[in-house]
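Only one protein chain is missing; all other protein chains are in place.
A, B, C, D and E are the chain letters, set down in written order, and residue numbers restart from 1 in every chain.
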Amino acid sequence: MKFAIQINEGPYQHQAVDSAYQFAKAALDKGHEIFRVFFYHDGVNTATRLAVPPQDDRNLTKLWAELAEQHNLDMVVCVAAAQRRGMADEDEMKRNGKDANNIHPAFRISGLGQLIEAGIAADRLMVFGD
Amino acid sequence: MKFAIQINEGPYQHQAVDSAYQFAKAALDKGHEIFRVFFYHDGVNTATRLAVPPQDDRNLTKLWAELAEQHNLDMVVCVAAAQRRGMADEDEMKRNGKDANNIHPAFRISGLGQLIEAGIAADRLMVFGD
Amino acid sequence: MSEIKKFMYVNRKAPYGTVYALESLEVVLIGAAFDQDVSLAFLDDGVFQIMKGQDTQGVGMKNFSPTYSALGDYDVTKLYVERESLEERGLTLDDLLPLKYEDEDDDWAEKDSIKLVSREELAGLMEDQDVLLNF
Amino acid sequence: MSEIKKFMYVNRKAPYGTVYALESLEVVLIGAAFDQDVSLAFLDDGVFQIMKGQDTQGVGMKNFSPTYSALGDYDVTKLYVERESLEERGLTLDDLLPLKYEDEDDDWAEKDSIKLVSREELAGLMEDQDVLLNF
Amino acid sequence: MATLHTVNKSPFEKNSLASCLSHLQSGYAVLLFEDGVYGALRGTTIATRVEDAVKSGRVYVLGEDFKARGLDEGKMIEGINVVDYAGFVDLATECDRVQSWL
Partner (left out) sequence: MATLHTVNKSPFEKNSLASCLSHLQSGYAVLLFEDGVYGALRGTTIATRVEDAVKSGRVYVLGEDFKARGLDEGKMIEGINVVDYAGFVDLATECDRVQSWL
């Protein structure tokens, strides 16, 4: 079965990013497909490559990036939500005249249409949030 | 009177950063002192210099930075919370071996002791959050 | 992807205190381009999103409530409001924005976008969806 | 800054679902170095923070509940738990971590850090503080 | 010795206002702001409890937040006072401590 996953909250502050990760991993382990993971609202903050969580705690960006690499996941960060919150890749950085970028290469920035498209293409949309 | 302000939520997702700003402005207008503004939990995300909110919406980082400049405010970002969430200045970037930083120069990164110190020094501690 | 799915945007939170109302409206606007069967549900504190007379000047935030009035032009014409949620909050339909659309199948007659439904009816409508987007 | 103030950390939220419990505990540990008069209040869902038997292996998060047991070593010895909050959640003191400290003024006798108080008593204790830290 | 209690959550969504109201001590002031302003509406499922709080103490609502949400002062519980951000500052200075019911 084909799943789409929407994540509405940022890492650590809420468990949403953790739960979505555990769900995605379990679904993939069972042979299901994840059509797309869409990071919206504060969920976009998951995509930072600058986080340094304590050594005895999980690193959520790294966990998602590893899962994405293993299973060729499409992880999309909403561009509008990202702009509000200071998440940028190199293109966004240049387009907005900023001097730095912070997005991990496992994630790509795109529009809200990607969420709708995921809702259409997937058999089930799972929403994790607050 | 001397106020200290603690902010527990990130910008836009919750109104906390807005309310704290309006409160701080009103307090300063009345001639009160703000001993320190302490950004904790997702509040640390307020300090990003990479945000590009829509033109018809407010830019919270800019508003705080301007208020800080006008009134010489001490705006502190908790280092532990910042590390978890990918907020770094140049020192933190180097210390953690990262390739970019994203903190606006109006903010400084420091430890939780600064919050306790603010609670001791101020006449009132105001907490804004979710 | 030519299949038409039933999408319902489920709004349960008040505006301004959190960003969900604003950013879910942004999804609705983008989603309108996809020619799906779209509806919005307003229940619990979600009914506060479409209160009339919103004036955000004092809080320094953007008043996005006028956008709800534009939904009809995007062919988003089914806005279900839960009666019990209104009553629990001391509200009536008169407190809400008078949201309208022009029905192209009925000689462009102006019609109400807001459909007042009972909790039971709304639960049934949710059960009839393919995709539920929660914010 | 030589004046001693009464600091109360007010814990009203459950652990793990959100970060507040963990990060407020981090403040308590740092704050212990400042020689103030410190207490913690656990009410509403905050009482869940000090449940015994927490096991986070399955959710992949760090189990920080052992840290509460170390608070006594930091001279943080006043943990007020609201009786009504426990009752509303079907809990008793037996469900909570057995938090102890050694009283240096009483020949290092081991004493309970948890003080069960009524809602009315807790409200009175809050009224007696200089600084209330809310998470 | 009085405490300013602030509530920023909707009483229909969260337990913050209910918990606040059950921890009031004499001389209290309660300020409803952000989504907390919905607690000031008449005829709601929580209104009776707020009316009780108005009888034995001071209850305020932040006008800017009330207006932002399209609420009408005609729908406000009688006895609640409207303040602006400057009034919020005054309340914080007049009271001895502030308890934020997040």
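Note that in this section a contact is a pair of C-beta atoms (placed from the backbone, for glycine too) under 8 Å apart; a residue touches a chain by one contact, two chains touch by 3 or more.
If you're wondering where the values come from, they're calculated on a predicted model, not measured in any experiment.
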Key: Shown chains that the omitted chain touches within the full complex   = A, C, D, E
Key: Residue in contact with the excluded chain [from D:11, D:65 or D:129]   = D:65
Task = Determine and list the chain A residues touching the chain excluded from the picture.
result = 1, 3, 8, 15-16, 19, 22-23, 25-27, 29-30, 32, 123-130
Touch residues of chain E, complete complex, unshown partner = 12-15
Inquiry  = Please output the residues of chain D touching the missing chain, sorted low to high.
reply    = 13-18, 44-45, 48, 51-59, 61, 63, 65, 88-90, 95
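The rule is short, and it goes like this: only the chains that are shown with their structure count from here on.
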Query = Between chain B and chain D, which partner chains are common?
reply = A, E
Ask   = So which chains are sitting against chain A and chain B at once?
value = C, D
Request  = Return the chain whose centre of C-alpha atoms lies at maximal distance from the corresponding centre of chain A.
outcome  = E
Key: Chain of greatest Cα-centre distance to chain D   = C
Task = Provide the C-alpha centroid distance between chain B and chain C, rounded to the nearest whole angstrom.
result = 35
Query = chain A to chain C: how many Å between their CA centres?
reply = 27
Key: Contacts with two or more other chains, residues of chain E listed in rising order   = 8-9, 34-35, 64, 84, 97-98, 100, 102
Query = What residues in chain C touch two or more of the other chains?
reply = 16-19, 59, 61
Query = Which chains touch, pair by pair?
reply = A-B, A-C, A-D, B-C, B-D, B-E, C-E, D-E
